[in-house]
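Inspection log for the structure reproduced underneath, given as structure tokens.
Omission of a single protein chain aside, the complex is shown with its protein chains in their original locations.
Note that the chains are named A, B and C in the order they appear, and that numbering of residues resets to 1 at the start of each chain.
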Amino acid sequence: MSHLGLSTAVPRARSRGSIEISIGGSLLSAWLFLAIFGPSILGVDPNQIDLVAILQPPHADHWLGTDQLGRDALARILMGARIDILMSVLGVLPPLIIGVVVGLVSGYFGGWIDSILMRLVDITVAFPFLVLVIAIVGMLGPGLDNFFVALALVGWVSYARLIRARGLVLREAEFIQAARGLGYPPLYILFRHVMPKALSPIAVYAMSDAVMVMLAGASLGFVGLGVQPPTPEWGVMIADGQPFVTMGWWICLFPGMAAASLGLGFLLLSDGLAGRLGVRK
Amino acid sequence: MSRIPAIGLRLVQLLPVLIGITIVTFLLVKLSPGDPVRLMLGDRATEETVAAVRAQLGFDLPLWKQYLSYAGNLLQGDLGQSIRYRLPVLDLILGVMPRTLFLATYVLVLSIPATVILSVVAARHAGKPVDQIIRILSVIGMTIPVFWLGIMLARFLGVELGLFPVSGYGDGFIDHLHHLFLPALSTSVWLVPMLVRNLRASILEQMEADYVVASRAKGLPARYIFGRHILPNSLLPTLNLLGVMIAFLIGGSVIVEIVYAVPGLGGLMIEAVLARDYTVIQGLTLFYALGTVIVTLSVDLISTWIDPRVQL
Amino acid sequence: MNLKRLGRAVGLLAALTLASPAATHAEDIVRIASAYRTTTLDPALSAAAGNIETYGQLYGRLIRRAADGSLEPGLAESWAVSDDGKTVTLKIRDAKFSDGSPITADDVVFSLLRVRDLKESAYSAPLQQLAEAKAGDAQTVILTLKSAFAPFVGNLEVFNTGIVSKKDVETRGEAAFTTTPVTSGPYVVKEWRPNDRLILAANPHYWREGYPKNDGAELIEVVDDNTRVTMMIAGELDAARGVPWSQVADLKGRDGISMPLEPSTVIFMTLLNHSRAPFNDLKVRQAAAHAIDTVAVTKAMTFGYAATANTTLPGAVDFHDKDNPGLGYDVEDAKKLLKESSYDGKPATILITDSAESERLAVLLQAQWAVIGLNAKIEKVDGGVWWERVPGADYDAAPTWWYNETPDPDLAVRWALCGTCGSESYYTKYNNAKVDELTETAARELDPVKRGALYKEIQTISTEEVAQIPLYYPPYANAYGNRIKGLMMTPSLQWTLEETEVVQP
Partner (left out) sequence: MSTSTVAPLVSIRNLSVDIVAAGSAVPAVRNVSFDIMPGDILGIVGESGSGKSVTCRAVLGLLPAAARLSGQILFQGKDLATMAESEMEKIRGRDISMIFQNPSSHLDPIMKIGAQIGEPLRQHQGISASKARAAGIRVLEDVRIAEPERRIDSYPHQLSGGMKQRAMIAAAISCGARLLLADEPTTALDVTVQARILELLKGLKESRQLSIVLVSHDLGVIAQLCNRIMVMRRGEIVEQGETSTIVADPQHEYTRLLIASQPGRRQPAVRSTATHAAPILLAVRNLVVSFPRPAGIRETLTRSDRTFRAVDEVSFEVRSGESLAIVGESGSGKSTIARSIIGLIRPSGGTLHCDGQDVTALTGDALRRFRRSAQMIFQSPYDSLNPRLAVGEAIAEPMIQHGLMTPKAARHRVGELMEMVELSPDLARRRPHELSGGQCQRIGIARALALSPRLLIADEITSALDVTIQAQILDLLRRLRDSQRLTMIYVSHDLAVVRTFCDRVAVMKGGRIVEMGEVSDVLGQPKEAYTQELLASVPKLFGADPVPVEPQHA
């Protein structure tokens, strides 16, 4: 529709998605800051048990109250930020890398490699995501490391599909044809020209995937396959705090708000990036 | 044109995938640590007893023999016997499946209208306060853990207000609707935001499509264009997402099923995993795979019906 | 306009769902929810909690245990023990199976030997002393023991000794127990929905006249603790097993719900692996025990509803030594002991399953041990792995619980403290020849006073040697609705379901 002169006449708003990016970015940076420096600034051991002071409501000594074992909730939430941010990153990155490599190879080279990899994709997607993650974690045993293994085994599929589709489109793009015509080596074209362009939807998807990973982690905690105690992971804090909700409203509320705000940060950044990069989800 | 041969061919193409699935689950379960017999016999069984039962169940055979016998039984329609319950796996699965299917359908019945309405409202007021509110609610819906929401809904709507039962499945259609309302609602709260985000974006994209201008040039009213042109075109990508989501729902209702004590496929799966009930895990996996295949096939069929460009 | 339409749609739906009648239950069906599942109906095949709760409802046993703990006639209307204590003769009453066929001495012999001899029998320990069982006549059973054995008659009340129909089992085989077995107890199986619930109906041929006092029961499996409580409050249950301690106060305060906290033979303790460092060193074990403030742990874990444990045996078994001072909480002493010990600073593995309770216990142990310099790391595994690694002695500490089937301590001692009775002191590999000897002596001793002294000695030795670290004795925290009367849980994990009346239909 560029023929019309309408869309070109409109000065393209380069600031598209900026509000989302700035709010989402600030949320994430704030959490990153809190995760890195929070625990040492506060200086309270998140695993310090005080059996005399269990389930105390927020007050001067414990700003966000204490939990069922008398541990300081604020200290646990701050330490939990490390776990949850790490979880989002480690839960997203390996599947992303595997998926990108598989998808690129599959989409750009095609042929029998593509056929085999896509059958693998078909097999993997036939399993419902959460059930497969639960099954794998159940098999390997609970804990963060096995959770990441499960995510890597299951999560790559979405990335591979996304990037394969992009690869198929880009393969026909004129600037890629041009690069081939100029005699660049295939792998150079793949990594220098195809990949950067194919990564925009991946970046957008990864942000919302981070939220899914956090939720999956929390759900695993709920069915008893979460992180090893006493690791202060937010989802497990919520799940473990469940039985005590009637005794103290603060126990699940604060980790819940922490998780929601980090999730909000990721989703806003995802939206913002989508707007900025012109990615359709 | 008749689509029967096409569907048949699709099924044939899926055979290697199905075989792959059985191999993957078989290995996944077999190579993992933990002894199912121990769980089956309880705390105080002796080692001799455990060994005897293992031998009886054929767990001492080489892996490939175990797989072959499993695959052979499958071909005869025999999914084997639950190690834990000593009941045919097929009976166990068929016994709980209707509940999960009912729940999944219920979720869809709640979610699809909500998705369409919310997306349409959001897209038509893109950038305005209504849109922002829907968006914020979506984000909240997506970030709240389902089990947390489930327990809160049960406490508030179920216990405090006494509007809905907080557990079980009920007897009879109306009773099912009543019992499964909260589980379905809890799931929808998570599902709808995902679909809304997708459909809203899709509608906004279609609203800028050339044929919309062309339709306006024909003098068609905006509302007609929206309903007759923009919406059907927008639904296609969301339909594909929905297909993925249904497959997810059928198995992924685990958490909700546990919170609301709805004995369904998800709960059976978790129990089977925790108890290492190999045969049940394998049977369920096969069912999930079949379910996914059927859903994907249906989505494809609906797509060809909506969009003549799509070929099977 | 679209919001309006949305509102209308929701309203319509709500009207539809609200208009439906609340679930109607048959008038005197008792609804009980437990986290533990029924996985088999064959009494010989399982010793898991859910099945233990179920067996008693289906299979009548020779002996019954009265509310005060004394033994009273069951299917055996009388019994006599020979003077040498080696022969037990039981007179079977004129009773019928649920299919109307008579219960004979043959069925009794068949049932008992099945539990003792079946390859897959889950728990043959109660009948290990049984040398021979034979039918005297149709109504008489003669049991010969390997040696005199004081607790034997009491063992005929253990959960897996229920009487099954020989004919039914022999004709239908395994299938008899996967659908609707012929039963001898108060109920028959109306429908079994595995992974969901067991629906029981009154057995019309039950020998106890006028029992059960209800038409049937639903044993519903609800894994999540909160959900059971929510269901209880919402009035969807008559009884909820295992209310989380945190919710006990809330439920106690609610109208129409009672929370009696019934005595149990349950003990929470932590296993210690005696076969490898660090806990093969007595001083390390003692240090570990002294490091734990069991009173505070009891309070933190159960909000004070449980009693702090003082010996290695459950508080509610006979001959429990209430006067044993226990190991005591003394951090300085613990530090000193640890310093004197062979402990090299390597972290010990605390192995737990995914239960919330064992997780919290593990965290508490870890924190309190850290105070005296005993390092520990927590390893959470699923039940299958736990049950592989504990018997294989591949752990250092494992907080868990167990209960005793009978008030008599014999089985408890054999299970948890005896190194030569099969379970190697609950897989701790604790092996004290003196304790083993005392176990056998006490079992043969028929005089209760003397037996008491022997069990006291066992408790003293094993507690001082820290066979395990006892933590607390919790009561059963079951909630009951006021729709029913007469339902309780006996210390040995049996519902008094047949005594239960529905008073407020």
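Keep this in mind: contacts are C-beta pairs under 8 Å (C-beta built on N, C-alpha and C of every residue); 3 or more make two chains touch, one makes a residue touch a chain.
Computed from a prediction, not measured in an experiment: that's the story for all the values here.
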item	value
Omitted chain - touching chains that are shown	A, B
Absent-chain contact - pick from B:Gly58, B:Gly172 or B:Pro221	B:Pro221
Residue of B:Asn233, B:Ser253 or B:Thr292 in touch with the missing chain, whole complex considered	B:Asn233
For subunit A, residues in touch with the removed chain	1-6, 8-11, 13, 15, 173-175, 177-185, 188, 193, 196-197
On subunit B, residues whose C-beta touches the chain left out of the figure	1, 5-6, 9-10, 209-211, 213-222, 224, 228-229, 232-233, 306-309, 311-312
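Just so we're on the same page, only the chains that are shown with their structure count from here on.
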item	value
Shared interface partners, meaning chains that touch subunit A and subunit C	B
Central subunit by CA centre of mass proxy	B
Chain pair, B-C or A-B, that carries the greater number of C-beta contacts	B-C
Centre distance in Å when subunit A and subunit C are each reduced to the mean of their C-alpha atoms	44
Separation of mean Cα positions, subunit B and subunit A [Å, integer]	22
Contacts with 2+ other chains: residues of subunit A	138, 141, 223-224, 242
Contacts with 2+ other chains: residues of subunit C	226, 354, 381-382, 385
Partner subunit A, residues of subunit B touching it in the complex	14, 16-17, 20-21, 24-25, 28-29, 31-34, 139-140, 142-148, 151, 197-198, 201, 205, 210, 244, 247-252, 254-255, 258, 266, 269-270, 273-274, 281, 285, 288-289, 292-293
Residues on subunit C engaged by subunit B in the complex (per definition of touch)	2-3, 5-6, 9, 13, 16-23, 33, 37, 39-40, 45-48, 51, 119-125, 174, 177-178, 193-197, 220-224, 226-228, 230-231, 233-234, 236, 354, 381-385, 387-388, 391, 402, 415, 422-423
Interface residues, subunit A side, partner subunit C - complex	47-49, 51-52, 54, 68-70, 138, 141-143, 223-225, 228-230, 240, 242-244, 246-247
